[in-house]
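Quick one: the structure is below, and I'll ask about it shortly.
And now, chain A:
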Amino acid sequence: MSTGFYEVNGKQVPHDEEGYITNLSDWSKELAEVIAKQEGIDMTDEHWEVVNFLREYYDEYQIAPAIRVLVKAIKKKFGPEKGNNKYLYELFPYGPAKQACKIAGLPKPTGCV
Partner candidate 1 sequence: MGMLHTVNKSPYQCNTLESCLNHVGEGDVVLLIEDGVYAAMKGGRAADVLSAVQGVKVCVLSADVKARGLEGKLIDGVEVVDYAGFVDLVTETDKTQAWL
Partner candidate 2 sequence: MSDVKKFLYVNRKAPHGTIYALESLEVVLIGAAFEQDVALAFLDDGVYQLVKGWDTSELGVKNFQPAYTALGDYDIQKVYVERESLEERGLSEDDLIEMTYEDEDDDWAEKSSIRIVSREEMAQIMRDSDVILSF
């Protein structure tokens, strides 16, 4: 259910009450920047690395990974200095799975309540 809109290049993109976009196909890099700003995050290359990784994961498995799974998968791909809770929480203080999924335009991870 749409309860609000993000404004991107003069276009309105609907989101739910928690800020997750309603239609996954509405996502764009510009939109990601808009959502991030609303979340109080300035997107850096490090943020993008996680967001892009999440989008690839979703593309392959059709699910947004739980935080534990995300940490493990990031560790496997980018090494232990990035695949840990501390690093990911520094990038996304309100929860890497939740916040990064929102910016990546994915549904809220299953099991996140």
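Selection criteria: all candidates are chains of the complex that A comes from, given by their letters.
Here, a residue touches a chain if its C-beta (ideal position, glycine included) is under 8 Å from a C-beta of that chain, and two chains touch if they have at least 3 such contacts; residues count from 1.
Since the structure is predicted, the reported quantities are computational estimates derived from the model, not experimental observations.
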Chain touching chain A (counting every copy) in this complex, out of 1 or 2: 2
Candidate 2-touching residues of chain A, taken from the complex the two chains share: 60-63, 65-66, 68-69, 72-73, 110-111
